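Working notes, structure below.
All protein chains of the complex are present and in place, except for one that has been dropped.
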Amino acid sequence: MELKNKKWTHDHFYGVREEIIKHWPTGADVNFEEAVKYHETIPARKHFAKRLVKAKKNGETLTQPRAGVALLDEHINLLNFLRTEGEADLLPTTIDSYTRQNQYENCANAIEESMKAGRSLLNGFPAVNHGVHGVRKLVESVDGPLQVRHGTPDARLLTEITLAGGFTSYEGGGISYNIPYAKSVSLEKTIYDWQYNDRLVGIYAEHGIEINREPFGPLTGTLVPPCISHAVAIIEGILAAEQGVKNITLGYGQCGNLFQDVAAIKALEQLAEEYLVKHGYNDCVLTTVFHQWMGGFPQDEAKAFAVISWGAAAAALAKATKVIVKTPHEALGIPTKEANAMGLRATKQLINMLADQPFPITAEVDIEVEMIKAETRCILDKVFELGNGDFASGSVRAFEAGVLDVPFAPSQYSLNKILPARDNNGAVRLFDVGNLPFTQDIIDFHKAKIDARAKEEGRKASFQMVIDDIYAISKGRLVGRPSK
Amino acid sequence: MELKNKKWTHDHFYGVREEIIKHWPTGADVNFEEAVKYHETIPARKHFAKRLVKAKKNGETLTQPRAGVALLDEHINLLNFLRTEGEADLLPTTIDSYTRQNQYENCANAIEESMKAGRSLLNGFPAVNHGVHGVRKLVESVDGPLQVRHGTPDARLLTEITLAGGFTSYEGGGISYNIPYAKSVSLEKTIYDWQYNDRLVGIYAEHGIEINREPFGPLTGTLVPPCISHAVAIIEGILAAEQGVKNITLGYGQCGNLFQDVAAIKALEQLAEEYLVKHGYNDCVLTTVFHQWMGGFPQDEAKAFAVISWGAAAAALAKATKVIVKTPHEALGIPTKEANAMGLRATKQLINMLADQPFPITAEVDIEVEMIKAETRCILDKVFELGNGDFASGSVRAFEAGVLDVPFAPSQYSLNKILPARDNNGAVRLFDVGNLPFTQDIIDFHKAKIDARAKEEGRKASFQMVIDDIYAISKGRLVGRPSK
Amino acid sequence: MENNKVKVVLGVIGADCHAVGNKILNYAFTSAGFEVVNLGVLVPQEEFVNAAIETDAKAILVASLYGHGEIDCRGLRERCRESGLGDILLYVGGNLVVGKTDFAEVHSKFIEMGYDRVYEPGILPDQVVIDLKNDLGL
Partner (left out) sequence: MENNKVKVVLGVIGADCHAVGNKILNYAFTSAGFEVVNLGVLVPQEEFVNAAIETDAKAILVASLYGHGEIDCRGLRERCRESGLGDILLYVGGNLVVGKTDFAEVHSKFIEMGYDRVYEPGILPDQVVIDLKNDLGL
């Protein structure tokens, strides 16, 4: 196969499908025609894509947690609790890590062990093992729009089962669910496999069923400069649109400097719109998601609330369509449902308090918007060029060349040459731009910012500075300054 | 006596003093000369005034809780806990409500009952009853700068005892500790009695002992527009300076709209400097204090954390010298020491995360700064005029005339004619300007803002709108919109 | 006209100066058709009793926010009885004790002291108006 950003033919899709469905016995229960009918019965208030469109129109910022446990009834209780006690607008189903590695056998064991132990031994909901019937029970028992959230390089069976089960939103992408989540799976394979997922959503769309798709914005969650995650998000948006996806949410993980964060959401919206239209995708509805700080959290719950609240504030001021919420247990372990609901309620309070305070595009925000756009354009245009006008093969080559590069990624397929660090105001910049295809102006801008910080701290920029920044928020600061 | 903003003579002061000292037996232990010597032994790190000056120089925002219990040892434990577990930079001693009404007999009973009950039956520390020795034990057992915080119309004995005991900061003022705290005590009397307190601090200053003074900024804490609290703060600053006070902290209670809050602190700093110098007080050190939202809180602790965090963020972005911190128990009762420490830690996390993010004076902030200054000038200049060039007698007349007026004040001496309400962006405006001596421009500005909101909500501005705004934050919003 | 209105005495007891809730309750009960005898803040027990006697009020609404409610509210029922007000309706509300406390405990404590209804912090006036109308058979 030659990887191309080209809509799969039905023949190609159904050929692959036949095999996928057999990966685990529950695959046999997937029946597309019947699933379409099932989707038609899902009311608007439980419909993810529709809820997002409404929020965008009203200028709302919706809240959404992460959550998933091994057993079905427990998972239902968990989600209903987050809906009622957490006042969550949108609901997730976080898939466990074995499923993400297609280790369904391990899941089966862990489900059994969890039943015996009376507590979840999995870090998420093993949807493939629960099958279409299990998923439908979930969809019918929960009063809110539902999204699959995972981190699965090869998610094809999971997609089939969860969509047939009635999920109306699906996270992931061939880059964003590979580079931060895998070590030795080639990009060629994951982009190809994710074309399958997108194509399936596209086929649902052809049958009048709108399903929301969301590339995973924050990548490694740790000091990822906006231009990197924006480039990946926009590429995945384009790849999805090509396969027929019509409702797309692009994401960004909070960096922590208010002006950079507000600017990042604005830049993402504007650039994504521009690139989709430029490349011929005129009928997609775009929304945005802001992730509260995705890196290391403080262990102390009071301090965690502060980080959560600041993320909520930035999301609301940036007017993102939704915000993914952290919990006061973040640094320590999967949250209890109570802790999860508390993160949601704190977020809701701030979003509502800031709903009436639009943040103007001040000069400071404007500079950041222009900077992020310029950087992202450099990357996107080079990717396109490397692929000879194709974003799919271009992405593979771009990662090889370090034109796309994700800091701290576990994947062998990311060059890992760039090094991010904060500037004096806490904005995330690049201390080493690696092979990013930036103009000299942009390179100088980053260098000047990092030099100014180094000077302020009376030390040279180094990997130690990067480490200090990685720990900073968990130690109660934004910029990892050396202690005096 | 004729009330004048005029430094008391030593004779006058010592004449009054002789009597004050006799109000309660513990007064007998106050010995000024010995107290001066005692103050000389207090190290800089425990010195409130010095710590503030250092913070101002370094651009820090210090954290300070409220806290006080009936018994000495318990109170010592409480403050040390807030210092170590709450990471508080500055420490308070909140005085109980009986002491505030000079009901020392009631305190004596409640101390006894508290000892029996094994828990504090008082809402603060009865410092007069504990006397100079008790206070010194406190000062010596706690490793941090200490301030008296109360709400006492006639605080003269309390001032004598706590300052002789070694406190280096003292809150209150003749207006700010009357209008929100009393019903039928005349302003003439409280301003006069507070001249005593200020004069005592002034006499300490003459002996080389610097004691910080802080008028109570937030007043009733409930939708107080910045111009009202700024006018009172600046008048009390001037009254204090006249009596020889050299180290003054002026305060403001968060309104909730970020731009108004940042602007309020800027305007307060600039105007206070200007008026002090203009009226001949050239050698005062001025600092600012930002109070996290002082009105009704949400009962839910997660939501309370969000309100606390937003207050911390606004304080840090406004670069106030210190922030007074609320707790997750605010809506329900005096916090446990644990809850108090949690509010402090959340605040510290945010202040540190925002320390590196100066908030620029954007056009939006600038408009608010100019507005607040113009409004406050109208009031201050009219007060001065009503007093024929005297801010003391002018204040009394201004309150009579409604030229100074505090919303929701319990005092008969406040006209209670003005009515505040939020505008469409949540900034606090005046829906009824009462007798405030505003120019027509300013009146029109407020009217336009309120009209725009009323229009947005499809209802007339009314007392119901004010009530909705009073409840709003506790119900999870900033602007009290009618439910749809 | 005025005379047809049922009178209620309202005030914040003891050394307590919290005025905002008081103003809202005043507004709510007035709007609901009662004649409110509002004593404001910092009201001693005897003032409540005297006002009720003077105005022939049908209920006394006592607020305590600042934490000393337990001490301040004790004995009001006895004082009412002694003054011939007998079983006049006594409502109490606010933040009645020092500290965040289980409300069930607070409730039974104040019921024992002789209050007819005891309200949790954050109660909205509408509910209180309904209760009062019920209790007075209006």
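All chains are identified by letter, namely A, B and C, in their written order; residue positions are counted from 1 within each chain.
Please note the rule applied: contacts are C-beta pairs under 8 Å (C-beta built on N, C-alpha and C of every residue); 3 or more make two chains touch, one makes a residue touch a chain.
Bear in mind the structure is a predicted one, so any value in this text is a computation, not a measurement.
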item: Left-out chain, listing which of the shown chains it touches; value: A
item: Identified contact with the non-displayed chain, of A:17, A:66, A:100 or A:449; value: A:100
item: Residue of A:331, A:374, A:401 or A:452 touching the missing chain in the full complex; value: A:331
item: Candidate in contact with the missing chain, chosen from A:222, A:321, A:376 or A:424; value: A:222
item: Absent-chain contact - pick from A:24, A:125, A:181 or A:293; value: A:181
item: Positions on chain A contacted by the hidden chain, ascending; value: 97-98, 100-101, 103, 106, 110, 113, 119-123, 151, 180-184, 220, 222, 295-296, 299, 329, 331-336, 339, 408-410, 463, 467, 470, 474
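Following the convention adopted for this analysis, only the chains that are shown with their structure count from here on.
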item: Arrangement of touching chains [line / ring / star / complete / other]; value: line
item: Maximum centroid distance from chain B, chain identifier (CA atoms); value: A
item: Averaged-CA centre spacing for the pair chain C and chain B, given as whole angstrom; value: 30
